[in-house]
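Excluded from the complex is one protein chain; the other protein chains are retained at their positions.
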């Protein structure tokens, strides 16, 4: 259950409203690197947490913080839209810079929200919850969270570099710091769970059931047989359970061959036998025999 | 530029076709944990790689391998659909198990593909390239790749546990092994780039510009002031650049207050002043003044 | 800014776990009638609220309640999945009912979450924030909210009727009651804003600028000239500003006629003149002249 | 079954083509507030109508009118694109205003349609039929329709205010009037069905089965225990069946506790027992016992 | 402008309602092969038609017919849902076949529509207007329409084969016939426009500006240098403007090489020079110089 005080976690000030920066900020709300995604991701990981309760609590607590970041950014978008142009008036069309402002805006800020934030990205694509990773494997989830906070911090840094507004830079310097902490937090949880000794993920699968001939070998698919070498082609594997090697990949399987199409399956008649578009009855019968 | 020999990287055999397992396998083709996603992710990371060429090459090479995994799984889906029921016939409706098979199928395997794979997940939701992470920051991308291979290996393990078919188990034991390797490979690349000393991501942003008061503190949002403690609340931070602390989160900002709605902005008249739904002219003028 | 205590707003009990009901409950989480949608809708309406602060506060407060409903339902999904089948084992395939359970499940509950909720609907389609209505017009938003709570209550009632589980029925009897209240709440806000005198929405547009000849007339498009009559074809209009009438719709415009295609615009040559697929140069010049 | 005469319901004239206004108009075609949505919504409500035939007829008739609005707007988009720039020529790049026009266009108007309308919104996001509300509950549907026409009229007003083109203003003054009528029409249908006495929706559910303790109480989630007061916290409820009250929300449930992860479920080993990441066999057995 | 008479183009009868066939029929409503798609596709092609008016008229006329097919199919879905189970009652759970019916249903038919059609496909994925092809090139559009009617007829045939219901078979025998006609109709339009002499599409681009060395050669990408031969590797090309040849594809370009990352672009420091993750200042300056 959740509560609010209606206040902002950190002050949001905009000195010179910039409707284009409002568009850019949308990426941090509804983009794949944004705050709706992390809030929902940590929520669903917590709601579905099976195993030690401390991870459930830690996740829920930080999910709750992230909800406040959506609030901050939505406020920042609305403030950047104060005074935005609403029409193609004559003075705008003769003034190139003002005209360009309108042209570069997310028109839905005018048409759909009356100058407020959307749950969409910088291109107006609505947030889509397929981006919420909650795998039921807590180590996989922690890596997903490091990823989210890494792309999130890269985004916040790029927004910081895009603007000159002191208020916006101040807000972003806070959000960048929180992304630093959250990267550390999820890595700390990985360490807490045993770190690299805990690999591969999931570690509950008996590794002798995987085809271990292929577990630590970098396979080359270059036509000239070269191998892009690096830390991943020699030395101990990161999990300490093997040694990296490399080899040129060879096809171990044949060309696949499917049964001909079923006569009642909506294909062309020529597909019903393997012998060509002319078909023969024998192959058709073969297909029917295979039917349940 | 790409080439093919039309053969399978590893043999794909199905002893007892199971149309329901065909549906399950779709998750490994077009799901967020699936092979289309990793193939495209590694491709786009490679195509956009700025910096040392070795990462570009390594990524492209493994992207090329993943294309072959789509091929293997699509073949497995088609083979599992051999002999699947195409109609609600009488014998099926009087045979509960056979009837259940049809009911549980992805109908589009019958209706849209003529018994072959779709680029969709186990619920028939088409693959969506918003899942392709290529951030322009190579460390962020490596974590995204570890995430992809961790959720991918969890998926492959679950598919392995779902089926009894020896051919399918054999194919999955290979794919599980490749996921093991690919987890190791991306972690090796992270180590290659300097490991935790390389944090936070991006490390090209001067950390003294972030609000460092909040860089290593776990903030509590529990109403009772409790803190979910763990490795993330005390001790050295993972990047070695700070020490974890914790504190109860306090709102540093006020309740946000936006300007009233613009009179020509499509709101209700009562929104045009702050004093209430009755409105007053003064506030409206204020809004107009703020316009460009 | 938000807070949590990690507890459930109302108890969530499942006496007989039912993995199929878990699938059905997903509609109440990630469906268009579900709780993610209302939580985000009320949040974004509040975050972008321009006008009297009381609506901002009321919306934020109820948004916060709805977050707790996501939590309740996600918990209900996880509990309904306890003991769900994970594999096509022999005993299941020979037991029609058990087999049917697996067949009817959302496979992603097994494959993607390890037996926990997804932010998706009952068909596994991920929640999509395009469903979040926050128009910047508070009356329009209130009607959107009544709609959300009406379709939400219809859904909760249908779920209530679908299950026999006493725990689930108890939880749903609470959610149904909250939907009752929230329908009332948004209608109370409409009354608070002036009710039908406040129409049409938006009321800030001077009605003498609309083509008032068409403002209160029901137009018939039946080929036999009949009119589907009702309260909407006669009597005072609901806003008290006009009288309903009806008439058969007549086309007031001609067939539209567009300029021929531009020669450099990627059309077929025959489209470049209006006189036919053979084209003539004159029309092309006309198109070019019209270019900026 | 449908018919056409190929003429426009109302004249569509564009005096000064504006490719940016073409982009804006897309919102009224393929946006969530647009005409494809209402046409399909009223169609599907009609096609699935169970109950009195007069609603089916009324809905189908107005759905048919809305199809003609798509036609009008698509024509308006094409006319606004006449003469639009197709290339980055030198004169455009040295002329800021002309350059800005190209920059602000929906490039797909050039690249994908050859200067014609798309079934997409102002950001180029394709229309998605998840926005089509047809709940099977006619009162819920009527509120959905009021919502559609309210956000639709707000959009049309904003488009009207955005342009100076007399032809476009004339067309929009007609569409705004039709939105007025359609708001009234759906409200008239609500009145026809019994108005507020018909609440809550659905009214076929016996209200004594809902948890009536929570049916008319506004719950506060503010950390300071304050309640955002208004018409919704006191007085008779809108349906006349209760009285509004308010109280501070209290968690009535405990922290949720899920069973540990299944050993064959793809989790980390530490999740398989509740006692910590080290796990113990007892808890695992517990999980297995709960399995069907 | 459109009209209706509320009647069905062809009778829709269901003798034995089958909720699973209702799910299958959804593919013909909201699937990529379905009727919403063709109705909207022909509409948008007509609305944007530039060139001879006869194509505009023909398209609009057939679009109008297709609207009636949506109506027929939505009616068929509703009739197949008459009497569908709404709950997990005891008798259903002990009766495998009845249980399987519920399990295999689209739950949204119960939960979201009250036993009526959705504008979605057989997996519940909502129709998405990105499938509406209206390219502005009338020949490209005609091929898109042949495609739509071919996949549409394949779908109708598969539905026909799936059901035993005489009413449904009768309805489908009509829709299959209409798909036959519409395939013929679009091919007739291609012939009308000049047939293969009209190729390649678009034919308004001067072919001497394309790199004609590659216009009629089938390029082989098999690692063993083999060429999959057929009508496409020798003989006159279909447009009569060239002769088919074949050759093994060779890379004509080098490995791509991008500039290093910008120092303010959110990358890792090691990406800022090409010489390795250690970087050097020189490369960074190079990047800055290239900046505007």
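Going in written order, the chains are labelled A, B, C, D and E, and every chain counts its residues from 1.
Here, a contact is a pair of C-beta atoms (placed from the backbone, for glycine too) under 8 Å apart; a residue touches a chain by one contact, two chains touch by 3 or more.
In this text the structure is predicted, and so the values were computed from the model without any measurement.
Asker: Of the residues E:36, E:58, E:118 or E:162, which one touches the chain left out of the display?
Answerer: Within the whole complex, the residue contacting the unshown chain is E:58.
Asker: Looking at A:65, A:82, A:121 or A:210, which makes contact with the chain not pictured?
Answerer: Checking the options A:65, A:82, A:121 or A:210, the one contacting the hidden chain is A:121.
Asker: So which bits of chain E touch the chain we can't see?
Answerer: 3, 5-12, 32-33, 54, 57-58, 61-62, 64-65, 71-72, 75, 78-79, 82-87, 98, 101, 110, 114-116, 125, 128, 130-131, 133, 135-137, 139-140, 143-144, 146-147, 150-151, 153-154, 157, 160, 170, 173-174, 176-181, 183-185, 187-189, 191-192, 196, 199-202, 204-205, 207, 209-223, 227-232, 237-239, 242, 244, 249, 251-256, 258-259, 261-262, 264-267, 290-292
Asker: Could you pull out which residues of chain C are in touch with the chain that's been left out?
Answerer: That gives, for chain C, the contact residues 154-155, 157-158, 161, 223, 264-266.
Asker: Need a quick check: the contact residues on chain B for the chain that isn't drawn.
Answerer: Looking at chain B, the ones touching the missing chain are residues 1-9, 30, 36, 40, 43-44, 47-48, 50, 56-57, 60-61, 64-65, 67-68, 70-71, 74-75, 78, 112-120, 126-130, 132, 134-137.
Please note the rule applied: only the chains that are shown with their structure count from here on.
Asker: So if I look at the partners of chain B and the partners of chain C, which chains show up in both lists?
Answerer: A, D, E
Asker: In whole angstrom, how far does the Cα centroid of chain C sit from the Cα centroid of chain D?
Answerer: The computed centroid separation for chain C versus chain D comes out at 5 Å.
Asker: Considering chain E alone, which of its residues make contact with at least two other chains?
Answerer: 1-6, 47-48, 50, 96-97, 100, 103-104, 112, 114, 120, 123-126, 135-137, 154-155, 158, 161, 223, 264-266, in rising order.
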